[in-house]
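Read through the structure below, which is laid out as structure tokens, and then see the notes.
Every protein chain of the complex appears in place save one, which is left out.
Right after this comes chain A.
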Amino acid sequence: MGEMEVDRADGRTASQLRPLACSRNTLHRAHGSARWSQGDTIVLAAVYGPKAGTKKGENPEKASIEVIWKPKTGHIGKLEKEYEMVLKRTLQSICLLTIHPNTTTSIIVQVLGDDGALLPCAINASCAALVDAGIPLKHLAVSICCGLTESGSVILDPTKAEEQKIQAFAYLVFPNSPLSVLSKGSSAEDDEPIEHGTITSVTHGVMPVLDYFNCLERGRAASAKISEFLRRSLESQTK
């Protein structure tokens, strides 16, 4: 429905993602690492930890998460600071922080290529790296970028050229299907399953409220595909 109207430069349909690739344990000195790519957007994430002690100002009764963002070139600016904060808060919400109190886990994110949807790609890479390092997680998180074109249709996983052309886009993070250790009712609202909730949302550009809900719905549907890919690639590499 309406998918054929959108003409994308790389010939994709509106809800088609770029090819995904994930390889784990690519770095030997890190406790866990992963390389995640979506088309030409490539991010390498390394996890060190849990290391003893927390930084000043962090709660010592919980594990602390530290995110260091390394851009492809140049110094870290305001945009990267924002990415660091969003990534840190997103990972804090999926990690079981009470298991290793008074420790710090560092996640170093190195951008290898930026062709749009950079933050979602970094979140996916970090999540895979955390699994590789064996950090206890409540559930996996999958992230996706939904773009809204001038005509009001939603395109998924836009490239950098598309991101600059479209009127608005949203970076969304969803949990994938829950693990049974989660105590019931702690995060699920009434009867709604947790995969219908949103962990993180960051939007750019002005959009009508209805279109935001449209983005949420389309993003959630596509996140199922990414989470299936993530699960599969994690399983195949654990053997």
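As a convention for this text, a contact is a pair of C-beta atoms (placed from the backbone, for glycine too) under 8 Å apart; a residue touches a chain by one contact, two chains touch by 3 or more; residues count from 1.
We adopt the following convention: contacts and distances are computed from a predicted model.
Protein name for the hidden chain, per its UniProt entry and selected from "Translation initiation factor SU", "Ribosome biogenesis regulatory protein", "Deoxyribose-phosphate aldolase" or "Ribosomal RNA-processing protein 43": "Ribosomal RNA-processing protein 43". When the omitted chain is restored, the residue from A:T105, A:T200 or A:S227 that touches it is A:T200.
Across A:A14, A:I155, A:A170 or A:L230, the residue that sits in touch with the chain not pictured is A:A170. Of the listed positions A:A14, A:L27, A:V43 or A:L91, the one in contact with the omitted chain in the full complex is A:L91.
Residue-level contact of chain A with the missing chain is found at 57, 78-79, 81-82, 85-86, 88-93, 168, 170, 173, 175, 187-189, 192, 194, 196-209, 212-213, 216.
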